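Okay, so here's the structure we're looking at.
Note that this complex is displayed minus one protein chain, with the remaining chains in position.
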Amino acid sequence: MTSRSLPRPVVQQSASEATAGGAAAGHHAHQPRGLLRWVLTTNHKEIGTLYLLFALLMFFIGGTMALVVRAELFQPGMTFILPEFFNQMTTMHGLIMVFGAIMPAFVGLANWMVPVQIGAPDMALPRLNNFSFWLLPVSFTILLSTLFMEGGGPNFGWTFYAPLSTTYAPPSTSFFILAMHLAGISSILGAINIIATILNLRTPNMRLMDMPLFVWTWLITAFLLIAVMPVLAGVITMMLLDINFGTSFFDAAGGGDPVLFQHLFWFFGHPEVYIMILPAFGIVSAIVPTFARKRLFGYASMVYATASIAILSFVVWAHHMFTVGLPLTAQLFFMYSTMLIAVPTGVKVFNWIATLFRGSISFELPMLFSLAFIVQFTIGGLSGVMLAIAPADFQYHDTYFVVAHFHYVLVPGAVFAILAAAYYWLPKWSGVYPNVKLGLTHFWLSVIGVNLTFFPMHFSGLAGMPRRIPDYALQFADFNLLSSIGGFLFGISQLLFVAVVILCIRGKGEKAPAQAWEGAEGLEWTLPSPAPLHTFDTPPEFVPERDSPSRH
Amino acid sequence: MSSSSYYVPATSKWPIIAVLVMGMLAVGAGLMMTQGSGLILLVGGLVGVAWVMYGWFRDVTLESMGGLYDAQMDRSFRQGMAWFIFSEVMFFAAFFGALFYIRVFTLPWLDGEGAKGITALLWPDFVASWPLMNTPDPAVGGPDAIINPWTLPLINTLLLVTSSITLTFSHHALKAQQRLRARNWLILTLVLGGIFLVIQGIEYVHAWTELGLTLQAGIYGATFFLLTGFHGLHVTIGAVILLVLLIRLIKGHFTPEQHFAFEAGAWYWHFVDVVWIGLFLFVYVF
């Protein structure tokens, strides 16, 4: 590196920045201490940790809102909260879980693991990384503060269809929009950073087809983020104008169209759905081979399947809108394209199972969560195929069947994958294995709770219960009772996970070696456990014939 | 160049300041829109953003000139800028998508054409046209007149296209180590961009005060100002970038081999130019 011989630049710097020379060997000392360290950090591991903790906090806030909803739905009748507040709770629950919990959790995992999986010292643009993270707490503080504003917070569902979200919305909607703008900027910049890191910072000799699948899935996810978050920014800007400046984008009286909102929203929204599941595929593709002690089956087809899903995600958006009165040709096109998505998704599931087949399988915590993911995600995928059939969707649309479907994909799906990832990499992060007894209890209570919550929703939906209602007809009472009990069980059992994490952070537990799991492959396992703050100051050796997941 | 070691930039105070001023900006804007107060926060946020941009870019510039960045860092910056412009493309794509959807589907349906033509039952007197002069509900009211594309907009098109060419000349001159020529071409580019903005301003005042073409003038007014407004904002940002580049060029920051900032600015300017051509065609002409 040539920089060492050059004079230090005349940058105005605080003492803490005096190491701006950036020479790989020199920048380890003089870290700012205390809170300031976390505020100023540009280290991908610290920022990853911040993202993960933020996501965990939001998971509990959003989860509490879900429990408020489930409490009201425990029995028919207006029992606990007013319908208006119920709508605010369902809306905020959705927004917080999507933008505050699941997405930041995956970004946190990317921050931690992508550089160490490709042998990079850090993210490509570390300061931008700090900026991307700290925008989130500001954004969500503004979003949560809308609940205390005059007229209440957003109450129009996380999909915020116009004109309920424009002409008929509470005054706080402008703040909601601005908060979403900040979260969107954070996502776009975070995604740019991840793409630049993956494309540019791989250790020499690591070709794209040598990357671990988690890196691959994140490369594609980051592309999706950059492609669709701006569309969300565009559509909420149009909302802002309709609300505050008298435009008529979503108002037929002036020549606009409320359905235009839905087209734009779902052009963002459907890829967004895959943004929340593709990294989960990457995680499971790392964990299953580890504990089956057998290489991932069909590495290349996994990559191609992920890419196909991403490309298809741009041409299926209107399947969320089968009942808005699309012309027949559009209805048919979106039905066919949506059904097609089942093919690459099926390939993934088959590949995982082929990996298990004739392996040497053990059932450590990450494996349990991954196996549960495969089963539960497949259930969600199959109900997805049912929903793709447009005529049948006339009966499923906007019912609890849909609620069951997307929660199966997102909670027993994406959230389980995130938990699997945490159990898998906690030894690397903290240096100790997660407590097995607590972890097992957490796993079984979660599996029972989550299925008890969401499986009955299939039935309440088919029996005719619309979503987003605070009160319901009597024939839905049994299923709702079960869902509520399951919801509280699942919610409360997540506290066990917090206990597991705290024990790990405090170093209580069995010490983990560098190779924490017997069958694990990848550069991260060449690092000591816990991984030091700065790793791979010099690019690690990578021999594709020996190290690549696609080797023959 | 550096396969043996990586460069990692040091921590900086700018990101967190950027977060704080953007939060201020958001809260200020929200308060202005909902309660009409909060101007101080809004202005403070704007000034803060400008300050952060100045400070952050200044640090990066100094580090770069200090020779701290290697080829890998350079590639990271390039990719960052390229993907950022892609995100901007998608931002405008949403607006163009809205425009096309309104013109191809919504208006004919409201007028009784096509798959959802039955809608005309609700608007028996409505006749679809583009530009939409008469809205389905007359209470909203369309514009009285629209801007003739072959007057000021045409001049603006020529100005922007020319400015893209002059900027390329400047770039070539820079690469040929002719700093003075590069400077002159860049000044000309800035002047062209400046005239564009002035003309756009004149056009806006004319439209708003004399033609009844406002944000509230039905969907035509809404899409017109949405597209041209965000484009104008981007031209302004691009012009500020070019101005900074001009100063840095004069100060001798760029070498024929290393001048990524210049290239990034040029990419951005060309992007703004391409968007304008789309605008000229689909907002003004057709």
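As written, the chain order gives the labels A and B, with residue 1 at the start of each chain.
In this section, contacts are C-beta pairs under 8 Å (C-beta built on N, C-alpha and C of every residue); 3 or more make two chains touch, one makes a residue touch a chain.
Following the convention adopted for this analysis, contacts and distances are computed from a predicted model.
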Query: Absent chain per UniProt: "Carboxymuconolactone decarboxylase family protein", "Iron ABC transporter permease", "PadR family transcriptional regulator" or "Cytochrome c oxidase subunit 2"?
result: "Cytochrome c oxidase subunit 2"
Statement: Among A:L40, A:I283, A:I374 or A:L496, contact with the omitted chain is made only by A:I374
Message: Among A:E46, A:D210, A:D251 or A:D547, which one touches the chain that has been omitted from the display?
response: A:D251
- request: Over the whole complex, note the residues of chain A touching the chain we left out.
  value: 75-79, 82-84, 87, 150-152, 155-157, 161, 163-164, 167-168, 170, 251-253, 257-259, 292-301, 323-325, 328, 331-332, 335-336, 339-340, 342-343, 346-347, 349-350, 353-362, 371, 374-375, 378-379, 382-383, 385-386, 389-392, 394-395, 397-399, 448, 451-452, 455-456, 459, 462-464, 466-475, 477-478, 481-482, 485
Statement: Omitted-chain footprint on chain B covers residues 109-110, 116, 118-119, 121-123, 136
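The criterion applied here is as follows: only the chains that are shown with their structure count from here on.
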- request: Please report how many Å separate the Cα centroid of chain A from that of chain B, as a whole number.
  value: 31
- request: Can you check the complex and tell me which residues of chain B touch chain A?
  value: 1-16, 18-20, 22-23, 26-27, 29-30, 33-34, 56, 59, 62-63, 65-70, 72, 75-77, 79-80, 83-84, 86-88, 90-95, 97-98, 101-102, 105-107, 110, 114-116, 122-123, 132, 135-137, 139-140, 142, 215-216, 218-223, 225-226
Statement: In their shared complex, chain B is touched by residues of chain A numbered 1-3, 6-12, 14, 16-17, 19-22, 24, 27, 32, 39-42, 120-122, 124-128, 130-131, 134-135, 138, 141-142, 171-172, 174-175, 178-179, 181-182, 185, 188, 191-193, 195-197, 199-201, 204, 226-231, 233-235, 237-238, 240-241, 243-249, 251-257, 260, 263-264, 267, 325, 327-328, 534, 536-539
